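Shown below is the structure under consideration.
Rest of the complex left out; these chains stay put.
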Amino acid sequence: MTEPVAAAVDSLRLVDHHVHGAASGGLDAAGFAAGLSESSWPAPAGTSHLDSQIGFAVRRWCAPVLDLPPHVDVPDYLERRRVLGPAEVTRRFLTASGIGCFLVETGYRADEILGPAEMASAASTPTEPASAEEVVRLESVAEDVAAAGTDASGFAAAFAAALDERARGAVGLKSVIAYRYGLDFDPEPPDPGEVRRAAGQWLRAGGRLTDPVLLRHLLWVGVERGLPLQFHVGYGDTDLTLHRSDPSLMTGFLRRVQDRQVPIMLLHCYPYHRTAAYLAAAFPHVYLDVGLAINYAGSRSAAVVAESLEVAPFAKVLFSSDAWGPPELHHLGALLWRRAMTELLGAWVSSGDWSSADAVRVAAMVGAGNARRVYALGER
Amino acid sequence: MTEPVAAAVDSLRLVDHHVHGAASGGLDAAGFAAGLSESSWPAPAGTSHLDSQIGFAVRRWCAPVLDLPPHVDVPDYLERRRVLGPAEVTRRFLTASGIGCFLVETGYRADEILGPAEMASAASTPTEPASAEEVVRLESVAEDVAAAGTDASGFAAAFAAALDERARGAVGLKSVIAYRYGLDFDPEPPDPGEVRRAAGQWLRAGGRLTDPVLLRHLLWVGVERGLPLQFHVGYGDTDLTLHRSDPSLMTGFLRRVQDRQVPIMLLHCYPYHRTAAYLAAAFPHVYLDVGLAINYAGSRSAAVVAESLEVAPFAKVLFSSDAWGPPELHHLGALLWRRAMTELLGAWVSSGDWSSADAVRVAAMVGAGNARRVYALGER
């Protein structure tokens, strides 16, 4: 009775609505382990980042894509990777993923990874072409503007112009204010004088953009563009203070921008995914995914997906991998999501709670349809 | 081995310790969809609030009560509802629910729904009578006092008198301070001068009662009545800022009123139900339920119930539906709770962790006995 669900989920061409490029070069053992951890540091002596759900999931599910047996040892895995070379490894994982469209966020260490066009190319086969669109990170645009040279009074106009230029070809924008400050930011837009003063301070001091006035200014300029606006929420790398990435902290902002008709995309969200699902249920313009957590939770990914499917309407939940670097992560994100959906929806069909037709329909919504609608992908 | 558990749970006459009336009139398509969502707004174009766990659960479990097949389409469901008429629809769902006693909170849009006596009548059958008692919402009494006309210096006495009058026939009181302010309120009672000043401001400004001084004053006057005091906690409609409804934020108040011997009932609690369960384990006067979340989680309701049964003693957990409006919600709350308890307790009996006798006993405690004891229902 659950076979139609499994077949439908397996054959879905997914839209990965938040992803980064695959590594453009090879990865040595340290780089590979680092790519499978959100930590900024090596594992303690005598331990390995790869002794983890994500490490075990790569050895289980990615090894066969490289013609290796499941659970192969890490050295054998890395040797096989080396022999095949990065282009072939990337081609195999991206085509195996069944992702038909990548919305590529290009603002993080873009020189180390493939760009959107290269992703589309590497993921395409003669019979199944893949496409890619760009999502622009607000903070990176601002940092590019600073690097190109501007001053306090010119910053706002220069940023607006740069964002117009960058957003022209993009399908969405992205904010990492959760990393740079926290989601407990002031929901009101800063006034021009504040922006000018904050810009002056930042341009003198240099470094990454962490000033909350400027970060808020970027958000409000972003909202004006009308594109879906992605927010990093919850779990991530070590820049983050986790409790300040609870999406409930930005409820005031959600209320404040509701009349702008801009979809707000809450990304990852773990361990606040139930809170994010509540916000998606409460507010028409709010959406969520549990990408990143799916990969890191490995054999527990179905449990995380299940929690995201409690109170959120199914039109408000999207698939993403949030992969960056090792293309194993692109494949694994898709594979673990498919396994989770098949397990969960299959069980609900088996118990009679859901009809098989509804299950197939919900899988298609979460895996692709919701992203196509929200990002207007069909209209491009 | 688990059959005695299933049989015992199925045959329990439940006490729904926090519920509202069923809709007194018919519901059109928009009203029905709104009744199955905590959002204040329609779903985005091209989507439906009914593509959700609660929507699927209604189509699965409520359709047969209206002589329809499971998973029937929404238009067919609404047409059948229309043909039967609101009185018959309500009668069917309330009698099907197996709820023998409703503690009806009457303070929210009471003119659109049945009152306690009407609920008892509609839920009764010749062989299985149902009863209903009232739970009085503090804020509604205060707003009635304001509407009837008082001034700053008269408010406190007028409120006390009105509450005395309203509480005389009631079994409990209810606070929505979580909606109107947050559970991070000052745990100390305000002094009379503060109350007078705040009342003056509110009476001049008009509108809903959101002043934290007055909200706290209501709590303390309520505590004096000695009745169980219900608090909205966690998940709810869009007035709420979720992180400010974490029940841990009211720990100071819980400590402050402990010597009053007033049971504090934490309602709904999702996604903070584990925190609520801890408070129920720690403090003798604290209780919890996971109503509302059971209905909204649909096929995931057993997972939510399970988390509420981790650290809370079983004498501290109650059943509620928190239904308001569509009588489907009264039936569904009871049905999903029974399914969850049968699944969970059945599994623990099957694995040998629990005895069958304990499982039957705990189901009866949570489903009815705890409410009878805490609200002294047998003594009325």
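List of remarks:
Letters A and B mark the chains in the order given here, with residues in each chain numbered from 1 onward.
The definition used in the following text is that contacts are C-beta pairs under 8 Å (C-beta built on N, C-alpha and C of every residue); 3 or more make two chains touch, one makes a residue touch a chain.
Computed from a prediction, not measured in an experiment: that's the story for all the values here.
Of the identical protein chains in this complex, 2 are displayed in place, while the full assembly in this structure file contains 3 copies of the same sequence.
Throughout what follows, only the chains that are shown with their structure count from here on.
The two copies, subunit A and subunit B, are related by a rotation of 120°, based on C-alpha atoms and rounded to the nearest 5.
Here the CA centre of subunit A is 37 Å from the CA centre of subunit B.
In the complex of the two chains, the subunit A residues touching subunit B come out as 246, 248-249, 251-252, 274-275, 278-279, 281-285, 306-307, 309-316, 348, 351-355, 357-358, 362, 365, 373.
Subunit B contributes residues 37-44, 46-49, 51-53, 56-57, 60, 70-71, 235, 237-238, 240-244, 270-271, 293, 296-300, 303-304 to its touches with subunit A in the complex.
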